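With one protein chain withheld, the remaining protein chains of the complex are depicted in position.
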Amino acid sequence: MRNFWQLYKRNRSAVAGLIILVVVVVVAAIAPILFPQDPFSLAGLAMSPPGENGFLLGSDSLGRDVAAGIAHGAKTSLLIGLLATIVAVGFGTIMGGLAGYFGGKIDDLLMRTTEMFQTIPSFVFAILLVAILKPSINSIVIAIAVVSWPAVARLVRGEFLSLKNREFVQACHTLGMSDIRIMLGEILPNCLSPIIVIGSLMVATAILIESGLAFLGLGDPNIMSWGFQVGAGRTLLRSAWWVVTFPGIAILITVLAINLVGEGLNDALNPRLRERQ
Amino acid sequence: MRIRNWMGIALGIVFVALAGLSAHAQKAGGTLVMLVQPEPPSLASYQSTSGPIGLMAPKVYDGLLDYDKDLKAVPSLAESWTVSDDGKTVTFNLRKGVKWHDGKPFTSADVQFTIMNVLKKIHPRGPNSFKEVMEIETPDESTAIFKLANPAPYMMRSFGSYESPIVPKHLLDGQDLKSASIANKPVGTGPFKFVEWKKGQYIRLDKNEDYWKEGLPYLDRIVGRFIPDASTRTAAMEKGEVHYGAYGAIPNVDVVRLRELDSIGVTTDGYAMINPVSLIEFNTTKPPFDSPAIRQAISLTLDRQFLIDNIWFGYGKPATSALSSSYAATGLYAEGMPNYPGKPDLEAAKKVLDDAGIKPDANGVRAKATLDLIPYGEDWRRAGEYMKQALGDIGIQLDLRYEDVPTWLKRVYANYDFSMNVNYFYQLPDPVLGVHRHYGTDQIRQGTHFVNSSRYSNPKLDALLESGAKEPDAGKRGAMYKEIQEILANDMPVVNLHEMKFLTVFNSKLKGHDASGFGAYGSFDQTWFDE
Amino acid sequence: MRLLEIRNLHVCLPEGSERAHAVEAVDLDLAPNEILCIVGESGSGKSLTARAVMGLLPKPHVRVVDGTIEMDGEDLVSASDARMRDIRGSAISMIFQEPMTALNPVMSIGDQIDEVFRFHVSMGRRERRERALALLEDVHLPDPEYIMRAYPHELSGGQRQRAMIAMALALDPKILIADEPTTALDVTTQAQILKLIKEMQAAHNTGVLFITHDFGVVADIADRVAVMQFGKLVETGTADEVLNNPRHPYTQALIAAVPSLTPRPPRGQSAQPVLQIDSLIKTFRSGGGILGFGGGERIVKAVDDVTLELRRGETLGIVGESGSGKSTVARCIVRLVDADSGRILLNGTDLNGLGRAEMRPFRSSIQMMFQDPFASLNPRTRVGKIIMQGPLLQGVPATEAQAKARELLSIVGLDDRAYDRFPHEFSGGQRQRIGIARALALDPDVLVADEPVSALDVSIQAQILKLLDEIRERMSLSMIFITHDLRVAAQVCDRLAVMRNGEIVETGATAEVFKDPQASYTKELLAAVPGQNWRSA
Partner (left out) sequence: MSQTAKRLRYVLKRLLQALPIILAIIIVNFFLLHMAEGDAVDVLAGEAGSATPEYMAELRKKFGLDQPLPVQLLVYLKNVITLDLGYSFRHDMPVLDLVLDRFVPTLLLMVSTIILAVGVGIILGLLAATGLNSWRDTLISVFALVTYATPLFWVGLMFIVVFALNLGWFPTSGMENIAMFYEGWDRYWDIAHHLVLPTITLSLFYLALYTRLMRASMLEQAGMDYVTTARAKGLTERRIMFVHVLRNALLPVVTMAGVQVGALIGGSVIVESVFAWPGLGMLAFESLFARDVNLLLGIFLLSAMLVVAVNLIVDIIYSWLDPRIEVE
């Protein structure tokens, strides 16, 4: 662990990313303390510019506090990113693991399935899923996960394919270990690093997809998120730039930070890179 | 017995003369690019009243009549018309020498076919408007005589080209109306001919050189352009790539900014015919909205002016009754209805609820419900978000639901699986056409859109609606409608929110686009560019 | 006359490494037409010395910090980058261990040779092409026209190395540096390449700096020898001096560790078979898809009708070159690979065709040891647990399995503290010991060892072989020992089976096979073993 941190620390931008990310998480956690009121509440004069009428980052067309929305929305956006990633990574790992481990017909079938998902225009497919399942946090998470898992499956399959022929795995076979135990106990722990890396980047992508869906009017109307703010404020871009720009910057910074952290993780966890240094 | 309406003829002559005179002042030529949003499903205005169809089709088709800015009927395909004393016979004298765009002559047979075989059959409002028309006689090629079962004064408001386009019999007769090729390639008698529809991009109409109005139209071409994103539409308008956008094509928030520019004009004229009102429909058959008290409380609580100021940026007028105040001209609108306060009255609302026994629980919640929002744009979402906050103040806790159009239509009008729904309706120039459909027991038609989905049923009201429809005397009719409005203000099956003001935004060089009472749904034959 | 003079060479390592200098105070001389072998085990600094000469150290962390490298009186350490580029490829050139990765996979051999001419001499396209063809002819590559157009993957390992040599000799360099050029090759190919290098060196009067870890190779090729250990030069001298009369204890120990080619005396053995392999066949298919739009399906007969017998207490060696199918036989025996047909009788029970569950009870009787000490242990599992896994799976109680694991650690010569550590904390030899402990934890009757010492340095190799020998005695194991190295086979195996292309070409007692090989292939193999004239002790 200490070793990992040493390696991580060497990448300065990754450390910066981590700091930003921690700040975002802290803001999300203490949002109810910072802004005790419902972020949807009509807090004051509509379309106040930043700094005026008691609004740090201005207010939107209904007089809602943009800053409060960003703080409360951080939780939703991170949650959507995290949940969608967990679902996608979980499912993708299972599919890719089975395909890579067993090979043959199972591999063919599962890989054709992922190919199918990569052949469908993915964003349109996500829109379709949200529309059919009706816009809510759940359906957004499901839709993002459904279009994201094939990438994980391909990665995990590759890892399993190469690891299953490693001698330590063969040694387990000669000990009579069951397939499940070999997959979970022997192979999986050894491909966690790339999974963590792809997962971290996927959180960022999920946040972007959520904002894209919200832009097209497919957000959850009851829950404050950055996507919601962006979707609600986009027509105000020219009249009240702050309504859409600040949530947009929040998305940008968070996605940026997660990417930096992902790259840092990659540097620190990827043994090939490590050996080279 | 027929009485010639000399008045009609005279008006016609004056009109043509005026058109001829003004041709000196106005310049011919130019291409008008207008925003059409969203892309229409077809151009079959004879079977769909869809807004974007209304923007393009009336340029191609003519109606029997047209309506001026005061909504007074003026001649169009009919040079003159007479109504018999008993109101049961209407005779139209048709213009001679008019040709369809394909060169075939226009005759009374086309009128007969259009009304009896098309509009009465497949037009969404036609069966209502022409309910009383039993048959149409065509003694010669230029005369059409409508025989009615009962007098139908409101019918005379339905002969515009948007509402009742006259379509070519020779292209439709004997065909399946629902899949005729003129749905996508209209052939009319109007000032512009259909040329091309590039899906996803534009519809192109070119000047009809043989138009029956001498010297008209001025424009060489009209192009209807589709731009899905509102901000982009605004930018295109600002840059002068498009010249005209109506029906909210340019969002109100941008209008506030654009109206300061010299190059851009803004008007709220041209919507008198459609008379739109926003409202909340309730499911009156199940709790919590089966009680009139809670519906009244909602009406008392909502700050209509807030909605107008913050969501529609000042364009609109708070609703004060079931009927729009624009009916004041015809004497049908009644002032001072209960439960339509000038300012929100939370105390009164709470009292109404308390009296009805709808008390708050430990968390201050009196009722919970889901508010469905009409999926026709962001404004309605904002309105819903406001209502959620406002009604929370009196203990009505709402969840918002925003689904796509088919899901929403199915939920509200087919499955009745809703409790509260934000919507807007066109009240049209007569309540029989636009208002009755909300409230009549006979309008509880499961599976039909935009009718009485509240399933409010009141025999007393039904009787009043029926006699109000037939009453030719304006004074008596006004009294009947006052009673109707009182009943509706107390029972509140629908809470009217505000009388909407649609905006037309146009390039200042564009003139004469407001010649017709239909505004954007007009023919644009007198529209021209002042370069 | 000296071609190359290295004086007091110091190459530093990045901060935080085990030692400060990779190469320390090295002095070397190379004369024209001389082959100087630098010998040493991994980490001795022999490769970096060679790269320092080429100016190819992975700068900036690894660089020359002191000393001089003079070629014909010109110091290469202080030479400019541009000057070094001129020298590289023309005056000094280099060949590498793994010709597959050392050649650009997406460039034809012809283009890669052509580059050398283009960058160092001005010649017309035609002339360059003719020179290249002549070079390929010189290194005895068949059909040079074809080789010119071919990509590296289309050639065999030996052909690739010949192409590399052709490229290196293109401009008739004064010095050729060969960094373990035959290590990745089969023994017969190795012999050919060594012959070629000697031939070319003689023809061009080249000074060759030959890096190797293999004393057999040294004996065959060297004029002079330099021995390195931990970055320092421990001994230099003529080949004869160093090989036959080493003065430094390290050299002595190294040479002593080289297994002798003289088979060890046969042991008394029982005639009772433990394991019988009968008509074993295994084919591999590749290509072809789920719907059978094959077209590209390839069928390889990896094991073609192999029949073998392992007697109780003996060590049966299976020897052969890569691709001979020896490893596949081993994997079929332990059921890592399902054979197509044939029988594998363990104490009379046919293992072939048993399902996973049916196989489980027999797992403890037959165990395997793997080649790669780095790949054969799960990097995320503690050593104790690795050893315990087998017994636990067989239902042995945890405390008992733990005790057993600790005991085994001491048997294989590891500290008890190893129990709680991770594999990466151990050296290659130690890891092989852990691998042995894992295999022994189940008290097997039969141990299948697949090249268990090939990846190890020669001194470690000797230790592991000794350990295996002790354990075999102590636990009365029967062993199948797969190896490509005839020296190792001579010292370990009681009987030998020689495999080629999936078939067994010869079996017999080790001593007899060595003394009087029957199959021509066996003769070829034996003849190719490097350094056979060197030592008979």
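Here are a few things to note about the model shown:
Letters A, B and C mark the chains in the order given here, with residues in each chain numbered from 1 onward.
Keep this in mind: a contact is a pair of C-beta atoms (placed from the backbone, for glycine too) under 8 Å apart; a residue touches a chain by one contact, two chains touch by 3 or more.
In this text the structure is predicted, and so the values were computed from the model without any measurement.
Considering the entire complex, the omitted chain makes contact with A, B, C. Although one chain is not drawn, the whole complex shows that of A:A67, A:A99, A:I127 or A:L163 it is A:I127 that touches it. Looking at B:E132, B:E238, B:E499 or B:D525, the residue that reaches the missing chain in the full complex is B:E238. In the complete complex, the residue from C:G67, C:G89 or C:P273 that touches the missing chain is C:G89.
For the chain missing from the display, the contacting residue among C:A102, C:M359, C:L467 or C:L526 is C:A102, taking the whole complex into account. By the touch criterion stated above, the residues of subunit B touching the omitted chain are 31, 33, 38-39, 41-42, 47-50, 122, 124-125, 127, 176, 178-179, 183-184, 198-202, 204, 221, 223, 225-229, 231-232, 235-236, 238-239, 241, 403-411, 414, 437, 445-451.
Counting over the whole complex, subunit C has residues 54, 56, 84-90, 93-94, 96, 98, 101-108, 115-116, 119-120, 151, 153-154, 164, 167-168, 289, 291, 293, 295-296 touching the chain that is not drawn. Residues of subunit A in contact with the chain left out of this view: 13, 112-113, 115-116, 118-129, 131-132, 204, 208, 211-212, 215-216, 230, 234, 237-238, 244, 248, 251-253, 255-256, 259-260, 276.
Heads up, the rule we're going with is that only the chains that are shown with their structure count from here on.
Chain centres here are Cα means. That of subunit B falls 87 Å from that of subunit C.
Along subunit B, no residue makes contact with two or more other chains. Chain contacts: subunit C has no residue touching two or more partner chains.
Subunit C meets subunit A in the complex at residues 289-290, 331, 334-336, 356, 359-360, 363-364, 366-368, 370-372, 375-381, 389-390, 393-394, 435, 438, 442. Partner subunit C is touched in their complex by these residues of subunit A: 105, 108-109, 112, 166-179, 186, 189-190. The part of subunit A that touches subunit B in the complex is made up of residues 38, 40-42, 46, 61-63, 131, 134-135, 217, 221-222, 231-232, 234-239.
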